[in-house]
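Let me begin by presenting the structure, written as structure tokens, before commenting on it.
Every protein chain of the complex appears in place save one, which is left out.
Every chain is named by a letter (A, B and C) in the order it is written, and numbering of its residues begins at 1.
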Amino acid sequence: MKPKIVSFTLNGRPVDVMVRPMTTLQNVLRRQLELTATKAGCRQGSCGSCTVLVNGEPMAACLLPIEDVEGQEVLTLEGITPLHGLHPIQEAFFENFAVQCGYCTPGMIMVTKALLEREPRPDEATIREALSGNLCRCTGYQAIVQAVTDAADRLHGNGGVS
Amino acid sequence: MSVQNYYLPESLGEALELLARYGPDLLVIAGGTVAMPLINEGVSTPVQVMGLRRTGLDEMARSNGNVKIGATTTLTRLLEESPVPLLRTAARNTAAWTIRNMGTVGGNLFSPPPAGDVAVALLALDAEVTLTGSGGERVVPLARFWTGFMTNVMQADELVTAITLPVPTGKTAYIKYGRKQAHTPAVVTVAAHLVVEGGRVQQARLALGAVGPHPLRCPQAEAVLTGSELSEDAITEAAQTAAGECDPFTDAIASEWYRRKMVPVYVARALRQIAQEEAAS
Amino acid sequence: MAKHRGVGMAAVNYPTGMNLGGDPSQALIHATTTGTFVITLSSTDLGQGLKTVIAQIGAEALGVPFENVLIDTADTDTGPHCMGTFASRATHRVGNAVIRAAEEARKVMFEVASEELEVAPEDLETDGQGNIRVKGSPEHSINIVDLALAAHFKYGKTISGRGMYIKPKSEVDPDTGAMDPDSTEAHACTVAEVEVDDETGEVKVLSIKSAYEIGRQVNPKLVEGQIQGGSLMGMAHALYETTAPYYPAIDHAPGGFNEYIVPGPQDQPEIESVVLEYPSVNGPFGVKGVGEMTANSPIPAIINAIHDAVGVWITELPATPEKILRALEEKRKEEERGAE
Partner (left out) sequence: MTKQLLNVVGQSVHRRDGMGHVTGRTTFVDDIQFRDMLYLKMVRSPVPHARIRGIDFSEAEKVPGFVRALTHRDVPKNIYTILCLIGVGPDEEPVLAEDRVLYKGEQIAAVVAESEEAAVEAASRVVVDLEELPAVFDVEEALKPDAPVLKPWGTNYFIYDYEYGQSNPCRKVRFGDVEKAFAEADYIVEGRYQMSPIEHAPTETTGCVVKPEPDGRYTVYTNTQALFFTLDNSALILNIPFNKLHFVGGTVGGGFGGKVDVIVEPIAILAAMKTGRPVKYVFSREEEMRCSSTRGAWRMYFKDGVMKDGRIIARKVTTYADAGAYNRHTPYAVTKHAANVAGPYSIPNVWIDAYCVYTNRQPGSAMRGFGVTPASFAVEVQMDRIAHTIGMDPWELRFINAYRNGDVRPHRKVVEDATLIETMKAAAQLVGKELPEHLLAMNSWDREGGHHG
């Protein structure tokens, strides 16, 4: 069990990490790099709280051996948070009370980011389907769905077709 | 003992060499969606692991009336790019976006029931599995791939490299009945492919998931349908026959009793979908 | 074989606070020389929004802007005792403690302002905008930052207050069960509409509509959050959730969210509500509490709606499709026996 070095791009910056084989991306982010926005709700791939974007695709960081992201681009919630203020998706979640305990929130926001890049104007059914791998025990989802719609408005203006 | 080596071969040849070296001691993963939760919990403690993400086995191609799907094609690509609507529906009904971005078509053959929703559709489409080993390739009909719960006909040195199916000529239906709308295990999954000509069923293929040790074909129910009109009577008889051909189990989602009850209901619903589509065309 | 719609209702009460009382909470308030009023607690926010509503209650009670109130909570070295966040007690108990602490702090504020503005304390009022002013003469006022500076540097006073709330512990009479089991009672009435598939026993909840009476809403959006989340949790209890799918047997206990069914975004029905406010006598600004009760009334409302739809009483939760199907089969058999 020799440690090895894995290199990838994290939030736009190159990183090299020394890891034991098959360490999950989740553990590398949370324990090694101390980027804890990516949560650890189940480590079974079933709650969505650890969702990150790999080359723009939402993936469960708990199921991803770090070696698999060698040379890839990983984006976490830390990577979309601007220096000052909030990203429009973050603003929408904040303003719409789409946040209660906050534990599922990072995963929800990352899926929203990937969704709105593909579909600038998703309808409600599309939003719910996109978020179907992300569980929230507190909010009952309505505020989250509203926040995603609102985020689309903030990103793309609210004059377009809905 | 923790994982000693995690190999990510860059080609099929490299992967086969590793397999030849370690044999059954090498855990093969693709998307990791089945194996990783068990490893995270400490339930599974593999020492040598091989990941297939970089092997380039993710080609999806159509030729000579066949669709060939590379084993590591993700379920998202199947959903977005498959030329076969039934497979797109099956992919859409499997897990959730995040997991579909990781899970693969080949891996779905190894998902223990009640998972394996895409495999059910492949079975109804008469898919064949290409197994590649040190001795070369062989092709096995998917219907003969599984031998029991989590067992199959593969040799220790073989990998599933592709799944090939004829482009469906008939009409298809797919229903997954789970307790939630999405991201949930199946109570029962039904996939059907029927060729109807002149008002009669010329060819019938019916596959069930989550009601046996692996996805099942229903030859007797298929026989009931073949040659008959797709009438309500025939549908009911086929549905009842299918109930006798499954081997359901009890888990946290549903009991054996309930699963057996749901087989004829959902087989009939799937067949009625086709009948309605047939009537409309 | 068909889908049947049904409507069911349920009306419930919910008691606030630990059942038999004896569950204290304390709050300390002090003003810094920046005009910040620090409310020190050891209470926890579970996501319901305690830190926010307590800041609102504190700002209101102090008469200062919300932005000037800081909640410093959940450190047992610095925060005074709180029994904990449960029993729908936090807003009620901690809110009351904060109001009492604020009263004490306000007294000092008014003493200092009285010296600075040269009027009697009883002639002063807060404007909620950060000033203390002379009643009827708002141009005569002092900003709370200046006030805090003056208190500290000029008069040697701390603007601070201590607050405590405890409902005395009630005893239970062993023979009659006589006791005092609540501080106040909140109420809910839920109407659920369902669609039941009589071939599979599947239930689809179409809507959960409720009225709540919770004394006073400190923050309507946070109340709405409790209602939305609680309604969905109630629906899940009614239809999906169990750690023992074959109770009382312990087999097939779910080990994760794959098997333990918590509704996802696509499983949420329409959830709508109205909130009535009949302020309670003993709650802070009349608050009763809303946290727990929102998950209660949907359960019987859904069970009653299932009966309305297909005529069977499912009295063992969760009302799985299997239980409904078995009940429907039993009912059909009875009807056949009755017809003979």
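One rule holds for everything that comes next: a contact is a pair of C-beta atoms (placed from the backbone, for glycine too) under 8 Å apart; a residue touches a chain by one contact, two chains touch by 3 or more.
Remember, it's a predicted structure, so these values are computed and weren't measured experimentally.
Note that the absent chain touches A, B, C when the full complex is taken as a whole. One of B:25, B:41 or B:197 touches the chain omitted from the figure, and that residue is B:41. Touching the chain that is not shown, out of C:118, C:175 or C:340: C:175 (per the contact rule at the top).
From the options C:106, C:133 or C:237, the residue with contact to the unseen chain in the full assembly is C:237. The chain not shown here touches chain A at positions 30-31, 34, 36-44, 46-47, 49, 76-78, 81, 86, 90-91, 93-95, 97, 99-106, 109, 135-138. Remark: the residues of chain C touching the chain excluded from display are 7-15, 19-20, 22, 42-47, 49, 51-52, 55-57, 59-60, 63, 65-66, 71, 73-77, 79, 81-87, 128, 169, 172, 174-182, 184-185, 187-191, 209-213, 215-222, 230, 233, 237, 241-244, 247-250, 253-257, 260, 262, 272-274, 276-281, 285-286, 288, 291-293, 295-297, 299-301, 303-304, 307, 313, 315-318. As for the chain not pictured, it touches chain B at residues 1-2, 41-42, 45.
Criterion: only the chains that are shown with their structure count from here on.
Across the two interfaces under comparison, B-C and A-C, the one joined by more C-beta contacts turns out to be A-C. Nearest to the overall CA centre, using the mean of each chain's CA atoms, is chain A. Put simply, the C-alpha centre of chain A and that of chain C have 30 angstrom between them.
The distance from the centre of chain B to the centre of chain C, each centre being the mean of the chain's C-alpha atoms, comes to 47 Å.
Shared interface positions of chain B, defined as residues touching 2 or more other chains, are 37, 181-183.
Residue positions of chain A touching 2 or more other chains, listed in rising order: 44, 46, 129, 132-134.
By the touch rule above, chain A contacts chain B in their complex via residues 1, 20-22, 24, 43-46, 48, 51, 54, 57-60, 62-65, 67-68, 70, 111, 114, 129-130, 132-134. Considering their complex, residues 46-49, 221-222, 224-225, 228-233, 256-258, 262, 264-266, 268, 271 of chain C touch chain A. Here chain A touches chain C in the complex through residues 42, 44, 46-47, 97, 100-103, 127-129, 131-145, going by the rule given at the top.
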